[in-house]
Each structure stands twice: as C-alpha cells, then as structure tokens.
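Shown here: the complex without one of its protein chains, the others still in place.
Letters A, B and C mark the chains as written, and numbering starts fresh at 1 in each.
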C-alpha cells in the first residue's frame, strides 16, 4: 500500500497546475462575461485555450489506450480533480469535458472502424461536440428497462421515435451527433432489449426543442441540456453502436470512468469552495470578530477538510480497482463514490454560500453555480437512492453466502 | 389553550381557498409563460387577478389597524400559508407581497402624514411597488452596525452615498420608491446611528445597475433583486422615516411580522411540495414497484409531514405572542422560526426534487424555483447563524440570573 | 386559537413546581445512593415522597374520569413535562409512572367490576405496581400480528405459553400483576386474534428470568425490564380484559395517552439538559474562553431551544386533538410525536453529554442515564420506522382521494 503519486502523475499534475495558473484562472472573468453574451455557443476565448492546452500536451488525458493519452484511471483521476477547480473552462479546454469523454470512450471501445473514423476522430481533435440522450421525461429512466423510445428496424434503416430530455451538451450548435438509447426489442432478457444508435444532428425528424434548466441556470457554457423530439427519425443500420441489444451493457461500461471523472471534478470544486471559504473568513468581520475566529465557521472548514480527504481516497481507490480488477470488480466502489461525493460536495458548497451572505447565491461568486452542478449530479445516472438500493442488495448477498 | 381557528380566520381561509382554486392555480401556467416574456415587468394577467382579489375582499389582509384588513398576526398567518402555495401569484394578487408588506407596515406605523399620503396610499391601492435597500456587498450587513452607506445632512437635504444589492422588487419598473438604510452618524450609541430615508426612483444619482441572481433565477416575477448605486443622491429632510437615528429600531419592528409572513408562506410551499411528492410517488414505477410503496419515499413523506406540523405550530404561537406580548415579548420565538423554517422547508423541497428526477431541477415543475427561494431565506435578514448566536446568548442569560 | 394555559393547569403547574423544588430535587442525591444499594426494590425514601405528593393533591393526575384527577390530556401534559425533569422520582412519587399509568387507564376503561376492585383499586392507591408484557424476543413485535405467545382456552381457564422480554417494571418485587398480550385465535381478522389477560405474579408456570439491560443500565429504580417465561400458566377466564379478541384494539387505545406522557416527560428531560448545558457552559473555560462564548456551544444551545419549542407545541396539540377528536382523530399526530420527540431529545442529551466531557458519560451527572431512556423510546411501542411507514401511507391516501 502506497499513497504517493507515481512519476507520470506527478509530472502531469505540475504541468496542468501551471496551465490553470497561467491560462485558466486568469480567463475566468472574461469567460463569464463572454458566456453571458454568446447564447448557446461556447465563449470565443475557449478556442485559444484549447490550442494552448494541446500545445502543452494536456489533451485527451482522460482517454486510455492508443487513441488518447494512455493514462490509467488512477493516473487521470488527480488531473480531473484539478480541472474541477474551474469546471466551466478547464475540462473543455483540455478536451476532457463530459459528455464527450464518455462518448469517445464508447466509440473507442465499441465503435466500428467507420464510426471511429467519422465521429471519434473529429471528437478527439476537438472539432465537434456530441451528446448522449438517455433520460426520458415520461418514465423513471434510472431503471433502464423503463426506457420507452423505440428503435425499429425497417429494411436498411432504424426508425426512432421518442422523447428525451436533459441531453447535456446538445444545445451547443457545435454538437454534431447524438448517441440515442432506445428499445430495439419488446421481449427476451430485459437487459438485452436496448440499443444505442448514432443520430447526426441534421437527421430529419430530430427536433432540439428547448434547453432545460438546472435551478435557473441554462448551463449554456456546457452546451445546455436539451429536450429532443424524435419523430420517425431514420438512420442506416450501421449507426448502431456495438450490436443490437447491447445498449444496456455499453451504458454500464460507460458509467465507471464517467463517475471517476465527475467525482474527482467535484472534489476539485470542493477544494475551490474551501479556498473561497477561507479567504472570506479571513477578510470579513461581524460582531467584532473576524469570521475566521468564529466557532461555527471553523467547524465548517474543518468538516469540509475531513470530508474531502475521505472522498478523494475513496475515488482514487475506485480508480485503482478499475485499473486492476476491471469495471465489474469495482462495482460496489463505483456506486459508493456516486452516492458519497455529490451530496458531500453539495454540503461544502452550501456552507461556502452561507459564509458569503447574499453574494453566495448570486452571480459574482462561482458558488451557487457549482452548487447547482453538484446537486444535479445527485440525479444524473440515476438518483442516489437507486444506487444505495443496489449496493445494499450486494452487501446482503455477501452475508447470505457467508451463511451468517 | 385551544388549537382551533377563530371564526373570522375560518371564513377568510375558505374565501381565500376558493380564490386559489378558481383563479390562482388555473392561472399558473399562463403566468409562467407570460413571465418568461415580460422581462422585469409583471405578467399582464396579474392586473386582472388583483382586481378579482380586491372584489372578493382579499386585499391588504396582512395589514393590521385601520389602514388594512385589521387582522391580528394570528389571524393573518394561516392566510399567508395558503398564499405560499402559489408564491409567485397569490401574494402579489392580494397586495400581500414582500417587500411592500413590510414597507407599508413601516409607513403606517412610523410614516408622517405626508409620507403616508404620498407613498402608503398608492401602495395600499396596489398602484405602485416599493423596495427596501439594506444589504451591502462590501460588509457583513447582518450586523447593522456595519452598514456603510452614508446619509449626510446638507442644509435642507440628505445626501446619500453607497452601494446596495439584493434590494428585492427594485427591478420592477413599477417600483416607485426605495426605502434606504444608511448611517446618519459616526458616533454615539451604535444602534442609534442608522436612519431610513425614502428615495423616489427617479432621484438623480440613483442608478439601478443590474439584477442580481438567486441560483440562476432572476426572480423577475417578484421584481428581481437590484444592485443600486447611490452617488450624491439628494432627498429633502422630510424623507426620513420616523426620526433620524431611528433606523435600527424601525428595522427591528419591521422584522417580526415579516418573519411570520415568510415562514407561513414557506409552510405553504412545503405543503405544495408534499402534494407534488405524493402525486409523483403514486404515478411513477421503478424496479417493479410504485414509488409510493418504496420505503425511502415513505420515509421522506412522513418526515415532511412531521416537520411541517411542528413548524406551523411554532409560527402560529409566535404570531399569538406578538399579538399578546408584543414584538419584544416574542423575540426568542421570532428568531426561532427564522432559524427553523427555511432550512426545514428546503429539505422537504430537496426531497421532492429528488423524487422528480431530472425534472425536479428544471422549469417544468415549480420545485427548483421554490427551493431557491427557501435557500435564499436562510440568508435574508441575516444568516441563521447570527440568529442562533443571539438566541443562545439570551438562553444563557436566563440561566445566569437563575443562578444555576 | 390560544396558547395560554387554562386556570386549572396553571394552578396545578405551580403546585407541582413547588413539590419539585421542595421535595424532589433535594431528594435526588439520596435517591441515587439508595438506588445503588436497594437492588430491584425502590429506594426507601420513595414512600415518604408518595405520601407527601398525595397530601398536596398531586396524585393520579394522569387519569381522566372519576377514578383519577379528572384532567384532560391537554391539562395533564404540561404536568408530565415537569415530572420529566426528574424522571426517576417525580412520576413514581405522584403515582403517575409508566407502565402503571397505561395499565390503570386500561383497567378503568375496559376492566370488569371485579378486575377494577382487585387490581385497579390498589394501583390507584399506590400499594402495588404492575407490568405490561407485550414484546417478544423471537418476533418483530411492532407488528402485533406477529405476537406468538399462545392463550388457549381449556375449560374455565386460559393456558398461556410463551416468552416475553422488556416487560418494564416487572423486576420490582412490588409488581403484583402482569398484563399479558397473546394470541387466542389462529385465524379470522388478523387484528381480532389477540387478547390481554391478567396474570398475578405468583401464578405457577410464570418465571421472571432476569432483568434486561438498557445500555448497561438495569433501570432498577423503574423496576427494571424483565424477561418472562410462561409455561402452561393457567388463569381463570374472567382474567381476560375486555373481551377475547379485543387485545389489539385495547393496545391501540392504550397507546395514545402513553405517548403524550412519554413525550412530555422527554421534553422535561430536554429542559433539564438545557439547564445543565448552560450551567456547564457558564462555569468552564477552555482555550482561554468560557465555553458559553464559544460558537459551537451556542449553536447547540440555540438548536436545543428551537427544537424543544416545536416539540412541545406538537405534543400539546396532539393532547388537544385527543380531547376534542378522540384517539382516532389524533392518529397522525400521535404517530408524529412518537417519531419526532425521542430522537430530538436524544440529540439534545448527546450534546449536553459532549459538553460535560468524560463526566457526561458517567454516573455523576444524570445525562447518560437520560440519554439511554430517550434512546430506548425510539424502540418502545415499535421502532420509529414503523410509525413513519404508517404515517406516510395515510398521507398518500389523502392525496389519492384528493385525485391528485
């Protein structure tokens, strides 16, 4: 057992930290201002940052294997944390932003030669964006067997009908392709009925209806969250990813690394919140005493630190398990980090907000926005409750077989 | 001791409930749509609702004494709860919306004959709106002695300089007057240094700079929350409310009823959330079981009910104490409801959101918006922590004198 | 609506408070010492206190109707709170201690003429004690339909077989009779299968096996909690209370007032804890500052006050509902107080313990003992979770019929 970073991680952390200090933080204010004016398009300064990141060898770090930087999950995780300190800019600048990351992984692992050439290549180059359309407004989508969008074969085509929402990134005009999850079969094994198909943005029958909000935010700088209407949308059969009926399995495979990324970015957000909390506590005085000397404020800071240390270790261990025992061997841990991280970071952000007074809920500090992002992650990929339910079943099973 | 409503309350509750059923709930969807298009102005349909409320004798119910409906706090409180079920519409339609309510109370109690004629009369008639400017971005404003805006006498005028933000209602173009809190003195008793002055919207030197956000929301349907710049703003001496140096005392007097209103509306919001939670739980199925039969969902519903029953009683008792023992006699209770209510209702709303999945955080359900309102009330009138600190001091004092 | 005590309550509160000050608190230390030496028997000084309480007209206050003091639930509740401040002495001294109170209520309401003469009379006179045997070690007894003890008719007798535990009060040698709940029928309506029978202590076949502990405490001063073995215990048919098959209904009827008593005593315990907390905070210094000035301590005191005010109102309202709408009309509230009170008081006690350092967990302060009592009440009459489950079902039903 050893808790030190390896050499490559150490080197990349330093390089990334320098990029944050030299390029990302100084750009935040302008980014914010441009974002307010650029509608659903990314702020103009992003292009320059992408170029710079690429130049510095900070590009596609998330992607293992030959197509990407080739890092292990354990090596990439600490980098994702650093990116999370400025989550509107850093992931996008380094081509490590969701949902593209998950989509690229999926195309790298399950995509056909043609699919990789057509979609993976420009994604890896940062030339296009993509979206993932799974959640539906009309069913409890955390139970994948509820998915109602139909994908029906008709000759050489699939015909898709359904309604999706909270397809993140899809409002960005640069989002060129959607990965759509739907049912290709009504019977047989309930986990072999779903398939994933690629739907180019300009396919007839596909309507991007509106941007969904998250606590009042449009999240335009992340490409928003679209409601999609699919009416007799036709795509050729070779647009299915992997094989027909493989949708559920692919979705599962996609989840593991995504959770690591999300959770590490959340930890980065929490570290940012602690910094802001300390800075505020050291600079404000109320009732004759600096906030930094008030017991309740100290309690919050201490709790935040204690929480973050635990979360980080759990996520890193999960990354290590994924690297050494595979997605399946890390199943419990992948659920555990999804349960533990968003809510804990939400609490830290909530207290940071409280410490900032009215300003905390507004647009002059990043806290309220970060809070909304953390809150939404308690629902993304299924509400925490679904994961707890499943984790408990697994724990109970362990004790059944143990005969206790 | 008796927990039944008196006759007048019972009659008014029924009348108000009928108004909600017949006029308010049916208008919600249109209101929402108009709000999205009307910028900082109130949705057009509000005017008709105001007329109707007035016709039904549901007007200025909040105001005790001759100028208003003459209800006690205990009689009005259950009506505020009902209004809170549709907080964007009902309070405004009945001329019972903050911050006008507090401003009208203040003018009714401390305003001069001239001030009442000029500002109170049109406010009571629902012809104009008003705002209250206390919080400042640069100081911990919950400690009123920190307030930095200066109000300096210059001959027959006061000259005001300072910066305020989160002046609720001030973005509404119909907001004709601001009550501004500032320092008229640099020495003497620290609680006699502040004064309140009336500043008409069109006074030179007053700039409404921008609308502040609350978790991404503009709160435009409530008139937003303005940042104000006051640069050498001059108002005649008769624009001071009460007497010079009386600002702190007036602010204190203003707080009591305001807290009752806020807290009862929050309870109405919580009841709405419970309704939505039950409806959702009864209509959705996940993993083969309706949500309504799942243990964790039941836990949430039970907890919500147990919480709301306690909160309501505490707020009603506080109203009763204010009626029978005065603002001062109810001091501890007024702090207690401010501490207990927003956070508890926030938790109920959070769970209702969780139960609604992705939809919960978006614009198709009122939950995320209500949540943001509840969250902001943990900061409005000073963060909870300030109130706990003061309440504890009082409790400790009690035990000191008891000799224990 | 009116939150003031009526005249009779006010008068009795004063009389009881005087008794506490003059007789109970001064006796606490000696009581504690005697208790440590008197085994399962009550400390000798109790007899004198009982006499004195009776002389002062503070006797059987809990019992409505002709047999007792004739108070309503709402009138008795505030008296129970006061007794709860010294829960080892005051309830026993005034003949208002559980489980006798519930047993007397039950005999007064459902007992035959003969049962009342034989058992109720000496209980009312404080000459004997009694116990209630419901919980069984082998089944989830909160679900009464699980009760396995069998009560089988055999000619003029019932023959009882089973095992019970946590029969509170039964270790006291003065405990002369047990009310035993068992199954008289294996079929028919599952809520008509149970009956309650009176079993005198000296009945052959009844063995009091051992005293059960509560977090290491024997609770000997309350008569302990016995494990009972019933082996072919025979009692005449007239020992059934009410009618055969009526056990479940009687148990339900017994619950309402018992919960009011328990909850109000808990509130009295919480008030005692707040007093101790304040006294400690005012007298100790750490790190150069009296505890009373430390933010976290203030937070605890404030939270305790805010919590207690809410709980008390909820319990009082429940008492009022029981008086005006009956046990059935107060069903939800009776569940709500059982859910809300023990855990909240437990938290207050826990913080009071923390403030007392090592002493808090030991025998020199009453806090750890009170804590254990509060903790046990989260399980008594069924765990909180059972009540939440049922309360939620009721809430959901309300919304089903409302058509939402």
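The definition used in the following text is that a contact is a pair of C-beta atoms (placed from the backbone, for glycine too) under 8 Å apart; a residue touches a chain by one contact, two chains touch by 3 or more.
Note that the structure is predicted; figures quoted are calculated from it, not measured.
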Missing chain: touched chains present in the view: A, B, C
Chain not shown: contacting residue from C:32, C:72, C:142 or C:185: C:142
Which residue of C:5, C:25, C:157 or C:217 touches the chain not shown here: C:217
Chain not shown: contacting residue from A:20, A:311, A:349 or A:380: A:311
Touching residues (missing chain, whole complex) on chain B: 294-299
Hidden partner chain, residues of chain A it touches: 1-6, 9, 74, 274-275, 278-279, 281-282, 292, 295, 297-299, 301-303, 305-306, 309-311, 313-314, 316-317, 320-321, 324, 332-333, 336, 339-340, 385, 387-389, 391-393, 395-396, 398-400, 404
Positions on chain C contacted by the hidden chain, ascending: 135, 137, 139-143, 146, 165-166, 212-218, 284-287, 291, 296, 354, 357-364, 368-369, 371-372, 375-376, 378-380, 383-386, 389
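Assume only the chains that are shown with their structure count from here on.
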Centre distance in Å when chain A and chain C are each reduced to the mean of their C-alpha atoms: 52
Rounded Å distance, chain B centre to chain C centre (Cα mean): 42
Set of chain A residues in contact with two or more other chains: 296
